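One protein chain is absent from this view; the other protein chains keep their places.
Going in written order, the chains are labelled A, B and C, and every chain counts its residues from 1.
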Amino acid sequence: MTEQKPAPEELKKEIKLETTPEKETIKEIDEKPKPDPRRRLFKSDRMTIVAPAPHNRGNKSVPRIMYTVIAALLPAIIISIMLFGTKAMITILVAVFAAMVAEYACNKIMKTGLTIDDGSAILTGILLAMTLPPSFPIARTALGAVVAIVFGKMVFGGLGANIFNPALLGRAFLQASFPVKITTWTLPAFAGVDSVTGATPLGQYFSDGTVTSLKSLLIGNVGGCIGETSAIALLIGGIFLIIIKHADWRIPLSYIGTVFVFSGILWLINPEAFPNPLFMMFSGGLILGAFFMATDMVTSPVTPMGTWIYGIGMGVVLVVIRIWGGLPEGVMYSILFMNGLVPLLNRWTRPKYFGEIQIEKKK
Amino acid sequence: MKEKTAIQEFVKGIWDENPILVQLLGLCPTLAVTTAAENGLAMGMAATFVLLCSSFLVSMFRKVIPGQVRIAAYIVIIATFVTIADRFLAAFVPDISKSLGPFIPLIIVNCIILGRQEAFASKNGIGRSLLDALGMGLGFTLVLLVLSSIREILGSGTWFGMNIMWESFAEWGVMSQAPGAFITLGCLIAGANWINARRKA
Amino acid sequence: MKLSTFKKGLHPEDYKYFSHDKAIEILPLPDDVYIPLQQHIGVTCEPVVQKGDRVKTGQVIANTSAYVSAPVHSSITGVVKDIDKYYHPLGMRATMIHIKREGEEEWELLEKTADWKWTPKEKLLDTIRNAGIVGLGGATFPTHVKLNPPEDKSIDSFILNGVECEPYLTSDDRMMVEQTDKILLGMAIMMHILEVKKGYIGIENNKPEAIAQMQKRVVEIGYPFTVVPLKVKYPQGAEKMLIYSVLKRKVPFSKLPMDVGVVVNNVATAYAVAEAIIESKPLVQRVITVTGDGVNEPKNLMARLGTPFKNLFEACGGVKDNVHRIFMGGPMMGMTQYHLESPVVKGSSGIVAVTGELVEELSTFPCIRCGACVHTCPMNLMPMRLSKFSQARAIDKLDEFGIMNCIECGSCAFVCPANIPLVQWIKVGKVRLREEAAKKAKEKA
Partner (left out) sequence: MKSTAKIIIVLTLITVISGAVLAVLDAYTKPRIDAYKNKIRNEAVSQVLPENVKIETINKADQTFYKASKNEEVVGYAFQVSGGGYQSELVLMVGVTADFSKIIAAKILSQVETPGLGTKIENDPSNKEDPSWFVDQFKNLSVAPAITYVKNVKPSKDNEIQAITGATISSAAVVSVLNKGIEKFKAIIQE
C-alpha cells in the first residue's frame, strides 16, 4: 500500500481536511498582539511554581492518614465511654492532652518546628488510653503519654524515625512501673452504677478456666482496657481502615489468622488444656492491636512479604505468651517484639525488582 | 597544649572529662548498682578509693615498672586495692556489700581505673596523679549519686532509705529495674551534652 | 474480558477531557524559532549554518558524524539571527539556533525514497537518520539506532506505543484518530526494516475512539497487526511495562527491550517515519497538547519545532491568571517551565498549565514508612529506602537496592503521603552512583 506523496503545501490542507472538514480555512490567530502570557503570569502576585515532577498527587497525606485512623477509632471510643462512663473519657482526654503537650515541648526544645498538628500525637494519646484500664490514675496516664511521645518517638527523631510503636512503648513503661494498677480491671458499668473490680476474660480463663461467652466478648460487656473490650466496634473501624487502604490488610489477617490457626491446632489436640480459638481471637487486646497498633505504618514492614512474616510472627509470639508465658495477655509484647525486627524484615524481604529473575530464553 | 593548673587537673574529671557523661567509661557498675542512692555513693567511694591508691602507687613507681608488663602490674595493684575495699565493705557495712554484689570485685576491670593509670598516672607526677584521680573519682561518684538518687526517688519513693515523697506517690517500678537505669543515664548524658552545646554557643 | 496490564503501578485521574476531543489544529508559522542543538539522547550536534545564513524549511542546520545522534533541521524558512544560549524546556540554558521567519515558505526535502518495500534496509535507516527522527514519546532516543539492533539479537515482535499513560496528554490519541493510515504505514515500514512479523499496537482503554479507529483501519487495509486494548494504568507507556502488558515478557535488569526480542516505538515516531519515507519530509513539526485547567482553550496543535511556548498559549487563548505551574510533558514526569520563551523540542508531547485547584501545595512530612511507594513501584523497587540512601550518600546500598532500575516514572512520589520528592532523590542518587563509579574507574586506571 504505497501512498502518493502530497506536496508540502498540501500538508496543511490535508490535515485540515481530515480533522475539521467543516472548517475549510486555517484557524487564524487574532492579529492584534495579545498580551504575552508570561507577562500576564508574572504581573500577578502569584508566581508559577518550579518544582520537580510529579505535578499531581495522590489523595493521601500524613495528617489525613492520622486523622482517618482517629476517626476509625471513634466507634470503639464511643462504646468504651458508654461502658465505662466518664472515667474512660477522662483517661482518653488526659492522654491526648499530655501527648500533645509533650510533643509541643519536644518541638520547642529540639527546635524542629511544630508537629502537633499532624495528628500523630493525638493518635498516640488515644491508643495509649485505649490500652489502659478505666480506673487507671490520671497522673500516671499522663506520665505514660509523655513517655510514649518523648521516649517512644521524639528521641528517635520524631515521626517516622521511631522503631517501636510509641503508644505501646508508653504502655510498656506503665506496665513495668505500675504492674498492680495496670492489672486492676474494672467491670463495665453503665452510668450511675459503680463499677466493680473484676478480671479480664483472659485473666479469668487462666486463673480458673472460665471461658467468657462470645456474645459478651463481641459486645464488650467484659472487664478489660478501655479500648479492647468491644470487638465489634473495633472491627467496624478496622475494616473501614482496610477498605480505604489506610491499613495494610495483610497485617490483621496474618496476625489474627495465625492466632486462630495456632490456638486452633492446640485446641484440637487437647480441648481441655487449651482455650478455643474464637475465645483467643476476641478476648484481650488482639483486635485493637491487630487493626490499630500492628498496622502503625511507621513500625510495620513496607514489603508485602515482610508484612506476612511480621503478622505471623506476632501471632506466634502472642499465643506462646498467652499459653505458656506468665502473663495472661501478650498483644503489647508481641507487637513490640516484632516492631524490633521490622528493620531487618525490610532488609531481608526486598522485593525482587522487575526483571531481576533471568527470564527463560525465548524460542 | 597548655599545661593545666592544679585546680584544672582536679576539676576536669568532674565535668569536662567526666568518666561517665563524657568518656562513657565504667557503665556496667553505673547501670547495675544505682538502684539506691546508698549503693551509688558506696560504689563511687569504693572506686574513688581504689583509683586514688592505685594512681598514687602507679605514679610513684612509673619509672620502675617496665613498659612491657605495665598493664599486668597495674592490674595487680588495682586488684589489691579492690580486694581491700571489698573486704572492708563486707566487714563493716555488710548490707551495702550484699547489695553491691559482684560489682565491687568488678572494679578491677573498670575502665576508668585502668584507663587513668594508663593515660595519666603512668605519665605524671604523684601530686598531679592524685589530683586527677580524685577529680575522676569524684566525677564518677557524683554521677552515680545523681543517677541513683533519681532512680531511688522515682523507683522507690525514698532517698537514702528515707521516705521523701508524698503519701500517695506511686513508685515507678521500672526505675528500679534495668530499663530505668538506661533511661536515666541516657537523659543525664543528653542533658550534659545539651549544657555543653549551650556553653559553647 | 479482563484487559491486559502490568503489575503494581497506579491509576491517577487522567484529565484527558480537556483536549481529547479537540482535533489537531495547525499552528501558524511562528516569527521566531529557537532550535536547540541537542534534542535527543546521544552526541550533541554542531551547527552547520552561520549567523546571517538563509535557511529553508527542512534544511539541516546542525549535524554530527556520530552514530547515536540525529541531525537538526530548520523548521521555518528564514534567516539565522543568532546562535546563542537560550532557555531550554528541560531547565537549563542550551545552545540554540535562532531563526527569524522571512519570505515565503520553501522546503528542502530529503532524498526521495522510491518504493520502500524494495529499498535496502540501510538506505531506509539512513533516510530516517537524515530526517532527524528520534523517539517522540519523550525519550528522544534516535530511532535509526533502535531500528538497527546488533546482529546477535533476534527481534520477533514490534510494539507500537499508543498508550499515552500520562494524564492530560492527548496528542498521541488524536494522532491515532486522525492520522491512522500514516501511523500504520510508519509501523509497517519499521517492521519491514526490522524484518519482524508480529506487530502489536498497545492502546489504553481510555481512548476508545483511537482503539476503534486503529482496529478498523488495520482490518480494512489488511495489516497483520494486533490492536491490544490495555487497562488504564500508569506507567504503562514505559517500554518495559508495555512489553510486559502486551507480551508478558520481562526485560531483565540493565537490558534493553531488544534483549527479549521486542522493539517499541511511539505512534508519533511511526508518523514521522512515514512522513520521511513516503513524503521525504524531515522532522520539523510535531503534535503537542496544550492543556490544563489553566489554559483558556485547550488544544492539540501541530507546531513547528522551536516554536516558543508562548506562541502555543497565545493560540489557545492565553493562560488564566491563577496559573500555578506550567510543565512540559505529563504531570508525572514533566519538567516545570519557568520561561515561556522555551521552544518546542522533539520530545515535547504536551505543555500543561494548571491552577492551584488541580495541584495543591502540600508540605513535606517525614517518611512514615507506609510502604505506599513500595506497593506502587512498577519496577518493584523500594523508593523510600533509595531516597534515604541517596540522601545519606550510601553509594553501595544504592547499587544493592537496584537504583539503576528506576525508570523515574514518578509513581512513588505521586502516592507518597509525606510528599517526599522521591524521584528527585533517586535521580540524585543515580548521579552520585555514577560519579562514584567514575571515580573508582579513575583510581584503577
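Note that a residue touches a chain if its C-beta (ideal position, glycine included) is under 8 Å from a C-beta of that chain, and two chains touch if they have at least 3 such contacts.
On a predicted model such as this, the values are computed, not experimentally measured, just so you know.
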| item | value |
| --- | --- |
| Interface partners of the hidden chain - shown chains only, full complex considered | A, B |
| Residue in contact with the excluded chain [from B:Ala73, B:Leu114, B:Leu144 or B:Ile183] | B:Ala73 |
| Residue of B:Val22, B:Met60, B:Ala90 or B:Val146 touching the missing chain in the full complex | B:Ala90 |
| Residues belonging to chain B that touch the chain removed from view | 64-66, 68-69, 72-73, 76-77, 79-80, 83-84, 87-88, 90-92, 94, 155, 171, 173, 176-177 |
| Interface with the unshown chain - residue positions in chain A | 178-180, 183, 207-208, 326 |
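Keep this in mind: only the chains that are shown with their structure count from here on.
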| item | value |
| --- | --- |
| Intercentroid distance (Cα basis), chain C paired with chain B, Å | 70 |
| Centre-of-Cα separation between chain B and chain A, whole angstrom | 45 |
| Intercentroid distance (Cα basis), chain C paired with chain A, Å | 40 |
| Where chain C touches two or more other chains, by residue | none |
| Sites on chain A touched by chain B in the complex | 137, 140, 143, 151, 155, 173, 176-179, 181 |
| In the complex, chain C residues that touch chain A | 10, 12-13, 23-26, 28, 57, 105, 107, 109, 115-117, 156, 167, 178-179, 181-182, 185, 188, 221, 240, 244, 249-253, 255, 260-261, 278-281, 302, 310, 313-315, 318-319, 321-327, 329, 331-341, 352, 354, 358-362, 365-372, 374-375, 378-382, 384-385, 401-402, 405, 410, 413-419, 421, 423-424 |
| Touch list for chain A against partner chain C, complex | 1-3, 5-6, 8-9, 11-12, 15-16, 18-20, 26-29, 34-38, 40-41, 44, 46, 48-58, 60-65, 118, 157-161, 248, 297-304, 307, 346, 350-359, 362 |
